[in-house]
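To start, the structure itself, in structure tokens.
The block that comes next holds chain A.
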Amino acid sequence: MPLLDVSGFRVTAVGIDASVDLVDNVSFSVERGETLCIVGESGSGKTVTALSLMRLLEFTSSVELSGEARFDGFDLVGASRREMSQIRGRRVSMIFQECMEALNPTKRIGPQLVEAAHGMQESRAREKAADLLAQVGISDPESCLGMYPHQLSGGMQQRAMIAMSLMCDPELLIADEPTTALDVTIQAEILTLLLNLQRERNMAIILITHDMGIAAEVADKIAVMYAGRLVEEGACQQMLLAPKHPYTKALLDCIPRPGRVGRGDLMTIPGFVPSPAEQLGGCRYADRCAFVTEECTGTEPQLAVTSGAPTGRSGATNPETRMRRVACWNPLAIDNASMARLAADVTSEAPDNRRRVGEPTRPGYLALGSVSKVYAGNARSESMKSNSTAGLSAVRAVDDVSFTFRRGEFFCLVGESGSGKTTLGRLISRLEPVTTGTLTLDGADVTHLRGRSADRNFRRHVQVIFQDPNGSLDPRQTVGQALAEPLKSLVKLSTSDRTDRINQLLDEVNLPRSYVHKRPSELSGGQRQRVAIARAVATSPKLIVADEPTSALDVSVQGQIVNLLRRLQAEHELTYLFITHNLSLVLSVADRIGVMYLGTIVEIASAEALIAGPAHPYTQMLLAANPDPHNPRSRDERSAVTVDGLDTETANVDTSIGCSFRDRCPRRQSICDTDKPPLAPINDEQRTACHFPLVASRHQPTPSALVKQDDYSY
Partner candidate 1 sequence: MSSQLALDTTALSIRDPKVGKGKFARLRLGLAALWRRDAPTIIWGAIFVLILLVSAVGPLLLQSYSAIDPSARLAGPRSAHWLGTDEYGRDILARIVYAGRTSLGIGLAITGMALVLGTFIGTLTGFYDRLSGPIMRLMDGIMAFPAIVLAIALLIVLRSGVWGEIIALGTVFTPHIARVVRSRVLSLREKGYVAAARSAAVSGPRILLTHILPNSASTILVQTVFIYASALLADSSLSFLGLGVQPPTPTWGNMVGEARAFITIAPTFIVFPGIMIVLSVMSLNLLGEGIRGLIDTRARAILDLERSRKDRLSRARKAGRRG
Partner candidate 2 sequence: TGGSANDAPSSPVQGGAVVAALSGDPQTLDMAQNTGSLTIRVAINIFEQLFVIDKNYQPAPMLASGYEKSADGLTYTIKLRSDVKFHNGDRMTAGDVIASLKRWQLVSAVGKSVAKDVASIASTDPQAVTITLHQPRYSFIDDLAATTQPAIIVPAAVAEEAGTSPIADDKIIGTGPYKLKEYKHGQSVVLVRFDGYSSRDDTSSGLAGAKKAYIDTIEFRFVPDPAQQLNGLKSGQFQWAQSVNADEYEALKNSPNLKARVADSGLVATILINHSADSSFSDLKARQALNMAIDKKAMAQASFGPKEFWSPLSGALVFSVDKPMYSQAGKDIYETFDPKKAKKLFEAAGVTANKPIRLVTTQTYPKYYQMAVVLQSQLEKLGLKTDMQVYDFPTMISKISTDSSNWDISFSAYNGTVTSPSQVLPLAPNRPGEFHSGDLDTLKAKYQISKDPAEAKKIVDQIQQLVWEELPVISVAPNKVFDVYSTSLKDVSTFTQSIFWNCYLAA
């Protein structure tokens, strides 16, 4: 008997006006020692499912549960609250995504952990807590117990959270996006940690994620959710290898593959997830599905066991795990035709004839000369809070950065959180003044512009797109007004010309012209980001700084935005500074990539060069941590990733001397402590700031080899 057995599970939100099924028809099971990954786009009901299973949702909203959910034979749906408290926090526990809010800010970590141990002496519980903290990779557990959450970095908090969930030695652990807010490096460590702990304890894990890459690396089974329904469930490899539901396949296809630069558009899923309130007669995926038939729009398909599971290389031994269930009227048959079509999707696009843009021959456009930005620490607010931290030394958010954007290139900036990417973007777009250094635009010094006309002139050429699609549009302005704003202030157009231009812009970003009168609240995230892009290109700028324009969006929409950006680039000879966390994306779209660490650029290289082999150990670390469903690592490979508990926030290294990466660097030598490595060329496509660059010592796979790996041949 499986540890957790869910079938026909439904969660209904009871509202004042109406009741809405948030989640319906969910069925899956988890064995001891097994990992189930639930994946799906945002809003597909993953969190609702998890919280409802824990019976936690009812505390904060009015919901009704129905269907079957048995934990070790115990009825989770029908249990009283009292019975439930015998399960929750004792046999089942949960890790939440928002670690910053999930811990009580005014209580020390120790008591919060001790609280999670039931029926245990205080002193014993404390010992256990320290023990667990050590296990999750916190180097000084005793002092950590005495700290308050805000004294810990995000990664540390998440570790503390994990330790807390283990205090009761749970049989089932539900982890809701435990790593989404974290850097890839920390994400990798935390996932490894979870897997190791699972092995030791024979725990069942339900891991919720929106990232197929993570699922690919850690799951035994994958369940795909869409718009409140479970659409497909099956063993991990089978799911990756031969998705049966068009949605599963589309999700996989949307993940960018490295080395596709100039090879056509990224895959996307048109449309967006319907809200739970939308009453649809048929399959909820129907209007986004490429294989839609009449049946699909008429009746909703039920989860059904399918046959014909192809035997994967590692072939499941347990017949139950081999069981595939899919809710689709015409599941994808894994026949040759469809395989061919799959392959075609990936490879058959006509190679792009654009000039390769990474080459150094291209003329420079905007140049940074030793640019630095120092924050006083309390420059912004006078509030008491920041005042008490005023004693802290200044933050060097950007530290002596020099490089040149080439005209028409797609430059990507990556790096862990807090490495100064946003700050650099703001400096380049002159939203903030540099502390020292110079900015040169097309040969002219623009560091300190005087007068409004000079400023206007600069702004006509350099525009920005921001990360948060919700915040980047004024909720009170219509799309038309938002687009008119730069047109009014930067170019002098007659009213009718302006209307024309707005229509033209909407056309360019593929939005219907009727959207002029819509307000941001009526648009989806992706559509908002399109408006933001339209606004940025309205004045025909030359350089666009895009600060994580896709990181708040689902992968299905991310492709649309990137494709749009690239199309506009081709049409208008744009130069991009694209800031992102997403390494897969970077490797598939960028011409050149800059890697930032603690305010400095540690490596600049073309995408090909990076795929071929990073020169800086930090770049290598980032690449290694990046999960890729098209090329997943095995479990053993995963466990090899060290858990050393260091990330940008905890790295407390003196950046004024020596290499700032030295305390995380496996190749550290004495020179690293004393001399700052300059950003020196390795070859004509790659420069790095490292005393001991990696590139020469590494076997270099060719790009073609990488592509070959896409053929599901593992």
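Methods note: contacts are C-beta pairs under 8 Å (C-beta built on N, C-alpha and C of every residue); 3 or more make two chains touch, one makes a residue touch a chain; residues count from 1.
Picked so that all candidates are chains of the complex that A comes from, given by their letters.
What you see is a predicted model, and the numbers here were worked out from it, not measured in a lab.
Asks: State which numbered option touches chain A in this complex: 1 or 2.
Replies: 1
Asks: Can you check the complex and tell me which residues of chain A touch candidate 1?
Replies: 13-18, 20, 22, 41-42, 47, 58, 60-62, 64, 97-98, 101, 177, 180-181, 210, 275-277, 381-382, 426, 429, 431, 452, 455-456, 459, 462-464, 466-468, 471-477, 482, 485-486, 489-490, 532, 535-536, 539, 552-554
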